[in-house]
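With one protein chain held back, the other chains of the complex are shown just where they sit.
Labels run A, B and C following the written order; every chain starts at residue 1.
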Amino acid sequence: MPLSTDQAAEIDRLRTESASTRRAVAPALEEILYQALPVLDHGFVRVVDYMGDDAAVVQAARVSYGRGTKKVSEDRGLINYLMRHRHTTPFEMCEIKYHVKLPIFVARQWIRHRTANVNEYSARYSILDNEFYIPRPEHLAAQSKTNRQGRDAVLAGPEAERVFELLKRDSALAYEHYLEMLNEGEDGAPLDPGRSGLARELARMNLSLNFYTQWYWKTDLYNLMHFLSLRADAHAQYEIRAYADVMLDTLKRWTPFCHDAFMEYRMGGASLSRTGLAVVKKMLAGESVDQKSSGLSAREWRELMAVLER
Amino acid sequence: MPLSTDQAAEIDRLRTESASTRRAVAPALEEILYQALPVLDHGFVRVVDYMGDDAAVVQAARVSYGRGTKKVSEDRGLINYLMRHRHTTPFEMCEIKYHVKLPIFVARQWIRHRTANVNEYSARYSILDNEFYIPRPEHLAAQSKTNRQGRDAVLAGPEAERVFELLKRDSALAYEHYLEMLNEGEDGAPLDPGRSGLARELARMNLSLNFYTQWYWKTDLYNLMHFLSLRADAHAQYEIRAYADVMLDTLKRWTPFCHDAFMEYRMGGASLSRTGLAVVKKMLAGESVDQKSSGLSAREWRELMAVLER
Amino acid sequence: MPLSTDQAAEIDRLRTESASTRRAVAPALEEILYQALPVLDHGFVRVVDYMGDDAAVVQAARVSYGRGTKKVSEDRGLINYLMRHRHTTPFEMCEIKYHVKLPIFVARQWIRHRTANVNEYSARYSILDNEFYIPRPEHLAAQSKTNRQGRDAVLAGPEAERVFELLKRDSALAYEHYLEMLNEGEDGAPLDPGRSGLARELARMNLSLNFYTQWYWKTDLYNLMHFLSLRADAHAQYEIRAYADVMLDTLKRWTPFCHDAFMEYRMGGASLSRTGLAVVKKMLAGESVDQKSSGLSAREWRELMAVLER
Partner (left out) sequence: MPLSTDQAAEIDRLRTESASTRRAVAPALEEILYQALPVLDHGFVRVVDYMGDDAAVVQAARVSYGRGTKKVSEDRGLINYLMRHRHTTPFEMCEIKYHVKLPIFVARQWIRHRTANVNEYSARYSILDNEFYIPRPEHLAAQSKTNRQGRDAVLAGPEAERVFELLKRDSALAYEHYLEMLNEGEDGAPLDPGRSGLARELARMNLSLNFYTQWYWKTDLYNLMHFLSLRADAHAQYEIRAYADVMLDTLKRWTPFCHDAFMEYRMGGASLSRTGLAVVKKMLAGESVDQKSSGLSAREWRELMAVLER
């Protein structure tokens, strides 16, 4: 369960309040504001604030005094143009803030995106909860034989059982010892009044990378899309992709035109190298090309044929 | 006049609209939202959007599920603590967006703050208006004799008159020739239908640095305060300080607790060097110290005595 | 002439010195180190320092204890792989520092690249030289009729003559009045000992955007290539492209494998949208597609056909 009863109640209370604003409002995003959208076994993504909408992108691109353009279709057309020609600054004019609960190993990948603001729950200062990630059976993949950072078929049978046993047992043990070193009972009282308890900033090092942490993460629309282009991609590790997929939905609610342009020009598109482009031109001209004559390496040739579905 | 009638009407229209939101709202900032706050002779600062408030800083610092703390006094205390101990990330969780009209030489100083998003009016694409900055008589300062980047007394009499004449005449001429090179009449029609007109991206180079440009500028609360600490400072050039002063007021409307903490711990405070601190300790212990025995250079000694008002 | 005799002598002296280092050295870049490579009429680009080489990219990608891989061909292959799959961090591990002299309107475009370090010559503090950019006749282009930020045919005849006359006369006048307001003679002595002279930070506003400024500009290899991908592109304004072209040569001298990979996968390649890719697949399958049936706008269709040279 990602939320305690208290937390759920606090969110519900927050969602009942509303106020009047002169700012741009994104109604579909307001609908889910503050809600914890579940990800993995104990994680979530919550949109906790945002600034701007599709029209704000247009407004910034035109450095205008009012909002957007006269016609909605013009807004969409300009957004498509900006995305196609890789104009980035108008998209930077919208901002979104998430509250995310995620396993530490996912957090370590995520934090590599530097153009964002982050405030993480401090395990120097506070005690982490007893929550750790255990993959669902269908995500317990074997190491790929061909791609050193990839996954292969799902593990099954005794091997899978043993992995689940190890992951669960070691995590439970690590947490039990964490509390023991802290001299901290489940009720917050010291386990043994005669002991001091290890400093929190030290005891945390006994926890494993599947424990959950949480943070506030804020970024602009351009950098959100850049994050999603990498993390909603098929090459991303499943566990971070699960977050990216949920965030793609929030993007659609927030700025539907930008979302559509992003899907058209980034996620669904393809990049060709100079040599790859030359191959395509030859093929279109009816010339026969194979890997040897193409100038591409065997791997690049395979990748190109996959893109072209040939 | 910073605004045309059309622009003023567009802003007025925008200010009449409002919508309901679940997000944090800063009422005092809403009051002036979209309004053009005049700066210099033709410039302005407009707040066009914002995200978060004082409570959002607290919320991020605590990575909390709800908003702020239970008591307003606790919020203020925590904000003071964060500012005093130079915690920066909670302040990065609020964001503000301005529309600014400013002389190009001011824009060139301003843009050096890199942690911001900017979308500038394009003179490659559009034609700049005939608006240029002329200082008011009380700001027409002489070059400082002692500080190579400082100002001295105000110029007066024939010298001042001559400067005003040159600035105005050269600016007017530059603009007249700009239009002539563009082959562009005041009404937008070509001056001479037989001519092509120089490319906009080239013609603009004839304009001088006092012409006005405009941009959308967006930054987070931490970086806004950092900008203000440098640009509302007495050492900043008057012309950019005029913008910073108006923005300080918007900061106060937006996040009054952060504003107060900023004035207390940044703007109004002082930094002592290791040797300067040793001097203060000696003085407090009743020892006599002079520049020679202090270990400070003559200049640093003067600066320290100025800070201590001795 | 971009350099004074003193400056040329100082550079020559610097180039005679050398020292021993354990660091990676890029011999072809050392050859031109410190030399002023001319750009436009008075500008230049000088490489004044660098860190790393092709092998350093490989070393960082492998987080290795030694340098590069065993074989040069492996280094090249890995660099191609990193570029193709848009891994950015290994390329960020090399750094280069330029001294650039450039017209202010070019500097204003350039500075929009934020991921760089910049230290500009200060016109608050110092007096600018009497050097301004005048395009060569073949670059005096008319405004494009079809693309609002583009150029058309070159201006000629009386229209060109008039433009040159205006640009030169206005620039000369602006500088003459700049010195007069500063009360500064060509020899540095006051023009009139009875006058104070206007503050430098104010007088500079009379100069036009074609005057030259200079700065130290430092960036990493990844961001240099990103800068070049935008500024050496056919859509960039000629005047900044002239700088990017010279910098492309320095890239080739510094990190030849990265340069080649950059030309293959960035500069010479193409991006297809989702719909564009679908069109290509249909064409390859022998289906007939036209703009109407393609789902592309007329403009996108034209752009795609241009890329495919059809």
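The criterion applied here is as follows: a contact is a pair of C-beta atoms (placed from the backbone, for glycine too) under 8 Å apart; a residue touches a chain by one contact, two chains touch by 3 or more.
Keep in mind the model is a prediction, meaning the values are calculated, not measured.
From the options A:Asp12, A:Glu31, A:Glu74 or A:Glu201, the residue with contact to the unseen chain in the full assembly is A:Glu201. Only one of A:His85, A:Arg108 or A:Arg310 touches the chain withheld from this view, namely A:Arg108.
If you put the hidden chain back, the residue from A:Ala9, A:Ala28, A:Val72 or A:Leu166 that touches it is A:Leu166. For chain B, the residues touching the absent chain in the complete assembly are 84-85, 89, 112, 263-265, 267-277, 280-281, 283-284, 300, 307-310.
By the touch definition given at the top, chain C reaches the unshown chain through residues 3, 7, 10-11, 13-15, 17-25, 30, 33-34, 48-52, 56, 59-61, 63, 65-67, 89-90, 92-93, 95, 97, 99, 117-121, 214-216, 218, 220. Across the interface with the omitted chain, chain A contributes residues 103-105, 108, 111-112, 114, 118, 122, 124-126, 133, 135, 140-144, 148-153, 155, 159, 162-163, 166-167, 170-171, 173-174, 177, 180-182, 195-202, 204-210, 237.
The rule is simple: only the chains that are shown with their structure count from here on.
For the pair chain A and chain B, the distance between mean C-alpha positions equals 35 Å. Centre-to-centre, using mean CA coordinates, chain B is 29 Å away from chain C.
Multi-chain contact residues of chain B (touching two or more other chains) are listed as 118.
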